[in-house]
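For reference, the structure is listed below as C-alpha cells.
Here the complex is missing one protein chain, while the rest keep their positions.
Chain IDs A and B follow the sequence of writing; residue 1 opens each chain.
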Amino acid sequence: MQRFPCPFCGLRDEREFHFVGELGKTRPDTSGPVSDEDWAHYLHMHRNEKGCVREVWMHTTCAELFAMERDSVTMEVLGTTQLRKDAS
Amino acid sequence: MRDDSQTWAAPAPLTAPLDLGGATLGRVTGLRQTLISGTRVLSTSATGWPAPVQGAPYRIVLRRDRVVEVGGAAHPEGWDEAAGEARSDISDGWTLLELSGAGAFGLLRRGTELSLAEPSASVVRKLWGLDVWLYRFEAEDKFRLHIARALDEALIGHLRLAADLARD
Partner (left out) sequence: MTRHAGAAIDASRKLRFTFDGRAYEGVAGDTLASALLANGVRIVGRSFKYHRPRGLWGAWVDKPNAIMEVSLKGSELPNCLATTTTLEDGMEARAVNAWPNARRDIKGGLDLFSRFLTAGFYYKTFIWPDWHLFEPSIRKMAGLGSVSLEHLDDYITDQSHDQCDLLVIGGGPAGLAAARESAEAGRDVVLVDDQELIGGSAYQAPDIEEQYPEDWVTSQRAAIETAGGRILSRTTAYGVYDHQLVALIETRAFGQTPRLTRMRARHALLATGAIDRPVTLPGNDTPGVMSLTAAREYFHRYGVLAGGCAALISNQTDAQTALAPLQAAGLEIQALDPADPDLKIAGARQTTGVTLRDRHIPADLVLTSAGRTPMVHLWRHAGGKLTWSDPLQAFLPDNQLGWMQAIGAANGTFDTDTTLAEARARATGATPPADQPEPIQPLWPRPGAKGRQWIDFQHDVTLKDVELAARENYASVEHLKRYTTLGMASDQGKTSNMAGLAAMATLQGKEIPQVGTTTFRPPFVPVPLAAWAGQHQRQLYHPVKRLALEPQHRDAQAALCEYGGWLRPGWYGAGEADTRIAHEARTARATAGLLDGSPLGKIEVMGPDATAFVNFMFYNTMATLKPGQIRYGFLLTEGGIVYDDGVVSCLGENHFLISCSSSHVDGVRGMLETWRQDGNDPDQIFVHDLTMHWATLTVTGPQARDIVETLGLEADLSSDALPHMRFATSTWNETPMRIARVSFSGDLSFELSLRSSMAPALWDHLMGETKKIGGTLLGIEAMSVLRAEKGYIMVGKDTDGETMPHDLGFTIPRAKKTAPFVGDRSLHTETANDPHRKQLVGLTVPDGAPPLATGAHVVSDAPRRSLGYVTSSYLSPNLDRPVALGLVENGAARLGEEVTIWHDETLSKATITAPCAFDPEGDRLHA
C-alpha cells in the first residue's frame, strides 16, 4: 500500500488516488485542423520511461489534479507539484 | 434479472445508539448540510483533521474550494455571482454518524491508514473503500462520519464487523 502526497490533503493511502495521464501532454486545438498523426500521438503515445516519470494524478476524495514525479522502478515518490492556484 | 431480495437483508436504520464494545455508534439527525463551493470558502473558519470542531453550525473542509456547513440555516441555492459561491442543500444525501469511546479510533483505522499525528487540511477519506467525511467532534475520542445515504448500511456493516473482529 503506497502513500501519495496530495498537495492539499497531505499524505494519503494510495487507494484514494487515480492515475490521470502523463504530465506535459497538451490537447491539440480542435477548433482548427489537427493532423491524424498529432491526434493519434495525443491519444495513444506515452513516454513510459524506466525510472523518473512525471505524471498527473487525481486525489479522488478531494478531486484535486496534481503533478507527481515518481521512480517507476523503485516506486519512490520524488516530488509533487500543485497544479491548482492557491485560494485567493 | 435475478431476484436478490433475500441476498440483501432489508436495511435496519440506526434508531438507537449501538454498543460496539469500547465504542458507541449513533446517528445524528435534524442537521442541515449545505455544500458550499468557491475560491474564498477557506477564509471562513472550517475544520480539517485532527483538531476537533465545536458547536453548531460548523464547517468542515472537503477541498481547497469546498466546505460543508453542518447545522446551519438554509442558504439560497445555486450560483451566487456576488459571493462567488455555489451552494446546494445535500442534507438528504448524506447520513451523519457519530462514533465515540476509547475504542473508536482503533475501529476507524481498520478502514484505512489513519494517524492522529498526521494533520490534514481536509476531512475526506476512504474507509473500506467508501467515501466518507471524517473528523473529530467536541472531544478527542468522538468522531463524526458523513456517508452517502445509499451506502450507510454498508458503512455501519463494516464498523459492526470491525468491532466484532476486534473483540476476539
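Criterion: contacts are C-beta pairs under 8 Å (C-beta built on N, C-alpha and C of every residue); 3 or more make two chains touch, one makes a residue touch a chain.
Note that the structure is predicted; figures quoted are calculated from it, not measured.
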item	value
Residue of B:Leu18, B:Leu31, B:Ala83 or B:Ala148 in touch with the missing chain, whole complex considered	B:Ala148
Among B:Arg27, B:His75, B:Arg110 or B:Lys142, the residue in touch with the chain that has been omitted	B:Arg110
Where the unshown chain meets chain A, residue by residue	1-3, 18, 20, 27-31, 34, 36, 39, 42-43, 56, 58, 60, 63-65, 74-75, 77, 83-85
Residues of chain B in contact with the chain not shown	1-5, 7-11, 35, 37-39, 65, 78-79, 81, 86, 88-94, 106, 109-110, 112-115, 117, 128, 130, 148-151, 153-154, 157-158, 161-162, 165-166, 168
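The working rule: only the chains that are shown with their structure count from here on.
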item	value
Complex interface listing, chain A residues touching chain B	1, 3, 8-13, 15-16, 61-64, 84, 86-88
Of all residues in chain B, those that touch chain A in their complex	39-43, 62-65, 112-113, 118-122, 124-126, 129, 131
